[in-house]
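For this view, one protein chain was removed and the others were kept in their places.
A and B are the chain letters, set down in written order, and residue numbers restart from 1 in every chain.
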Amino acid sequence: MLTTMIFLPVLTALIIMMYKDNTEIPKKLALFTSLVLLGMGIFAYLGFDGSNPDFQYVEKLAWFPGMGINYYLGTDGISFPLILLTLILTPLVVYFSWDQKKRPALYFALFMIIEAGVIGVFSSLDFILFFIFWEIVLIPMFFVIGIWGGARKEYASFKFLIYTHIASLVLLIGIFAMYFHGAEILGYRTFSIPELTNAAFTMDFQMFWFPVLFLAFAVKIPIVPFHTWLPDAHVEAPTGGSAMLAGVLLKMGTYGMLRVAYLMNPDVTGYFVIPVITLGLMNVVYGALVALKQDDLKKMIAYSSISHMGFVVLGIQSYNLYGLKGAVFQMVAHGLISAALFMSCGTVQYATGTRRISLLQGMYNKMPVGMTLMIIGFFASMGMPGFIGFIGEFTVLLGFYQAYGFWVVLLGLGIILSVAYYLWAFQRVAYGHTPISFSGVKDIKRNEIVAISLLLAVVVYFGLQPEHIFTIIDGKVISLLSGF
Amino acid sequence: MNSINYYDFFFLSPEIIFVLAGLVLLFLRRQKYLCFLLIIGGTGLSMVLNILMFNVNKDIIYNTMEVSDLSVLLRVIILAGTLIFIISTKEFAFNLEYTNMYYAFLSFASLGMIILPSAKDLLTIFIAFELTSISTYALPFIDQKSENRFEAGIKYFLTGAFSSGLILFGMSYVFGMTGTLNLSEIAVNIAPYQGSPILYLAFMLMLAGFSYKMALAPFHLWAPDTYSGSPSPVSGYLAGITKKGPFVAAFKIFLVGFAAIKLEQSFALGFLAILTMTTGNLAALVQKNVKRMIAFSSVANAGTILVGFSVGNLYGLSGAIIHIAGHLVMTVGAFMVIWYIEETRDNSEIDSFAGLNKSNPLLAISMVVFMMSLGGIPPLLGFWSKIVIILGAVDAGGLYFFLAVALILNSALSLVYYFRVIKYMYMKEPLVPENIKDVPFAFGKVGIGLSAALIIVSGLVPGKFVQIVINAVEIFIG
Partner (left out) sequence: MDCSRNYLNRFSYWGCLLMNWLFLIMVFFPSFVGIMLLVKKMTDRTAKWIALTSSSIVFLISLYFYYMFDKTTSSFQFIIHVNWIESLGSSFAFGMDGISMSLVLLTTLLVVVVMIFMDYHSDDVKEFLGFTLILETALLGVFVALDFLLFYVFWELVLIPMYFMILHWGGPRRVYASIKFFIYTHVGSFLILVGIIAMYFYKGSADGVYTLSILSYLDYNFSDKFQLIVFPMIFIGFAIKLPLVPFHTWLPDAHVEAPTGGSMLLAGVLLKMGGYGLIRIGFTIFPVAVNHYAYIMAVFGVVSMLYGALLALAQDDLKKMVAYSSVSHMGSVVLGLAALNINGFNGATYQLFAHGIISAMLFMLCGILQYSFKTRSISKLGGLAQIVPKMTVFYVFAFMASLGLPGLAGFVAEINVLMGAFQAFKYLLAVALVSLIVTAGYYLLALQKVFFGDIKQSLVGGEFADLKINEKIALMTLTVLIVIFGLVPGPLIELFNLSNLEILARIGGV
C-alpha cells in the first residue's frame, strides 16, 4: 500500500515528463494519479486500526543488510494523519494549478515527486530511507520556487535549499550517533526507527543529542530564529508551491521532531522545558507580531504559519495526552488551512497582479467570491470554533495547561494577535473604494473556486467532526504515554 | 615465493594488455576506428580479467605486487571509469590530429594506474606513478585548438616533476631508515624511529609531494589552471581519473608504511582535508566559468576523500574509496557535458548553460544528476559515499566529529554552486538558436548517459557495491 503510494506518483511524474509540450495530458494525469492515491488513502483509513499503537501497513525488505539498512515502511497514529493530509492536499493543489501555462509537464511532474517524497518521509521506518526522502523533497521544491517563482526566485530557492540542507546534514550526524549508540545497546547495528526507539538510549546520550536533533528539525518547522528562509521562500514561490510548502513540508519538521527528537529521547525532555517553551512562545508571538506589520499579503500568511507551527512545538513539548494529540491534530489543521490561505492569496495576485495590502482596496466589489473564500480561510486560521484550526489550538491549549498551568495565557497573545492581523488585512483589502486601476479585475476562476471551497469544506467538516482524526491518533499517543 | 611462477603472468595480464595495446597504437596513425576499438577492447578485456581476480588475495612477483580484493576493486573502478571516458571522448579523439597518440597515452597512463593499487613497495609505487604522470604530461597539449594549453600543460608538468622529486626525496629517507622498500617491512622497521625528526621529515616531504599531486590546499593552485586550460575531456581525465592515482599511492604508503605514526598523520591529513574542502568550495563559489568551477570542486572533493583517509577506520576508508569511485564517474561526466557546451556554444561560461534543458533535455538531466551527486543529494552515489565517510567519522568520535561537521558544512556550501548550474539549465531562458552550433556527440551522449545511469543505479541499490567495498577494506585492514 505505502510503496504504491510512493512509487505511483514517481511513475506518473516520469510519464508526464514525456508529454513535454502538451498542456492537457500532464495535468489530467497528475490529477488522476493524485485522486487514485486519495482513494487508496481513504481505503487505508477505513482499514486503519486506531486503537492499535503498532505500525500498520508495514513493508520490509532487506536493502543494505551489511549496515542494517532496510526498505522499511509503515505508519501509525502519528504519521497516518499526515499522510492523509498530503493525499488530500495534492489533488486540490493540482486542480488549483489547472491553468498552469508555463512548462506544465515539469510543473505537475514535480508536484507528483513532492507528493511521493512527503509520503515517503511520513512512512519511512528506516533512518536512511527517511533521510533520503527528506532530502528528495527539497529538490522538486527548489525547482518549483526557482522556475515558477516571483522576482527574487533565485535567491529564495537557494536560501531554501541551503538552510534546510544544512539542517538535514545536522540531522544526519544525529542519525549516525543514534545508530552507533543503538548498536551498543542492542548488540547489532540497525537504522530501524522502531528498534532504535525501543533501545532506550542512556541519559548522557540523550542530554547531548536531544538539543542537536531539536535544532536540526527546528529549521524545517521553522522555529524563530531559524525561520528566515520561510518568508522568502513563500513570497517567491508560486501559489501551488506555497500551498504544498506550508501545507505539507513544514509538517515534516514537526513530525520529525516528534518522531525522532522526542520519542527517541523521552527521558530528557523535562530538562529542556524552559528553552523549548521560550522558543515555542517566541514563534507564536513573534510570528504574529511580524505578521501584523506585513504589507505583503503572502508574507503575512507566511508569518502566521510560523506562529501556528509554534503551537505544534508547544504541544509536543507538553508531552502529555492532549499535547501530543493536539500537536498532531494541529499539524493536519494548519496544513489544510494554510494551503487554503495561500491559494486565496494566489487568486488575489492572479486577479490584480499585486499582493501589496496597501495597494489593494475595495476588492470585495470586484471579486466577492474570492474575498468570501478568503475571509472564511482567515476565520479558520485565527481559530474560530467550528473550523478545524480551533480544535487543534484548543487541544494544544489543553495539553499546555496540563503541563504548565496558567502560562497558557501567554499563548492567548498569539491567538488574539492572529485575529488582529487577519481582520486588519482583510478590511484593508476587501473594503474601501476600489481604485480605478483595478476596475478591470475579474473574480476568481472556476477551478480556483472549486479547489478552495473543497479545501474549506474539509476544514469545516473536520472542525465539526474532529473525532474522525482523533480516533486515528489516540491509540498511539496513549500507548506512548502509558510507559511513563 | 622467490620465483615468478606461471600464474603470475595471469595476474599480470591486465598490465600486459595495456603494454601491448599502447605499443600497437603508436603505429596506427591512420586507422582511427581501429584505434578506438583496440583501446576499448583492451580496457574492457583488462577489466574483465581483473574481475576474475576477485577473492584471490595473494602477493606476486617477489612481494612487489599483490592481488587483493581492495586492489582489484580499485583497478576495476579505475578501468570502468576509463572505459566510460574513452567511450564518451570518441568524438573528441577523432577530431584530434594524433588520435592514436592520444589513445596510446591513455593506454600507458592506465597501465600505471592499475599497477598502483597493487604495488607493495615504494619503488613500484613510484614507477607506476611516474608512468601515469609522464603519459599524461602531454595530454593538455594534445588538442591544438585549445588556447591556454601551454599554461595548462607547463604548470601540470612542472608541478608534477617537482612533486615527484619531493616524494622521491622522502622515500630515500625512508629507505635510509628502514633499509627496505617493501611497505609491510617498512611498517615494522620504522617503529623504532617513532618520535625521530627524520621520520617526520620524510613524512612531511612525501605528504607535500602527494599534496601537490592530489592538489590539496595550499598546494592546489596549479590544478584549476590546468583543468580549465586543458581541453575538457583531458581535464575530466586528469581531475577524475589520474588524480585518483596519488590518492591510492598515498593511501598505501601512509596507512601501511607509516602506521606507526597513525595519530600524527591522521591529524595532518584531517587538517589538510578541512583546509582543502573549504578553500576549494569557497573558490568554486565565486567562479562564473563552469569548467573552472568544477576544477575547484574537484579540489574540494579531494578534501572529502582525505577526510575518509584521516578517519582511517573501516567506514572512513570505505567511504573514501566509494567517493573515489563516485567522483571519478561524476567528474568525467561533468567535464564531458562541459566539453559539449564548449563545442556548441564556444565557451563554458555559466551563461552558456542557460536553457540547456530546452535544447538537450537528456544532457541537462544528466548534468543535474552529476551536480546533485557531487553535492551529496540522496539517493545518488555521492550521497552514499559521504554518508559512509560521516558514519566513519562519527564512529571514530572525538575530534573526528569535527571533521564530520566540517564535511557537512562544506557539503552544504557546495550545493550553492552545484545548484547554480542547475538553475541556469532550468530556470534561465535559452540562448538564441543561431548561436548554437551542431556537433556530432553520439558517443559522448552514450558515455554521459552511462555515467548518469551508473550513479543513479548504484545510488538506488547501494547495498551490493558498498558492501563489496567494505568487505575489501575489511580484508585490507585485517
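Here is the rule we use: contacts are C-beta pairs under 8 Å (C-beta built on N, C-alpha and C of every residue); 3 or more make two chains touch, one makes a residue touch a chain.
Just so it is clear, the structure is predicted and the values come from calculations on it, not from any experiment.
Student: If you put the missing chain back into the full complex, which of the shown chains would it touch?
Tutor: The chain that is not shown touches these displayed chains: A.
Student: Which residue among A:Leu397, A:Val441 or A:Leu480 touches the omitted chain?
Tutor: Within the whole complex, the residue contacting the unshown chain is A:Leu397.
Student: Spell out the interface residues on chain A facing the chain that's missing from view.
Tutor: Against the missing chain, chain A presents residues 325, 379, 384-386, 390-391, 394-395, 397-398, 401-402, 406, 408-409, 412, 415-416, 419-420, 423-424, 427, 431, 466-467, 470-471, 473-474.
FYI, only the chains that are shown with their structure count from here on.
Student: I'd like to verify one number: the distance from the centre of chain A to the centre of chain B, where each centre is the average of its C-alpha atoms, in whole angstrom.
Tutor: A distance of 42 Å separates the two centres.
Student: Quick one: in the complex, what on chain A touches chain B?
Tutor: 20, 62-67, 69, 128, 131-132, 135-136, 138-139, 142-143, 146-147, 153-154, 157-158, 161-162, 165-166, 169-170, 172-173, 176-177, 179-180
Student: Could you list, by residue number, the parts of chain B that touch chain A in their complex?
Tutor: That would be residues 361, 372, 377-379, 383, 387, 390-391, 394-395, 401, 404-405, 408-409, 411-412, 415-416, 419-420, 423, 426-427, 462-463, 466-467, 470 of chain B.
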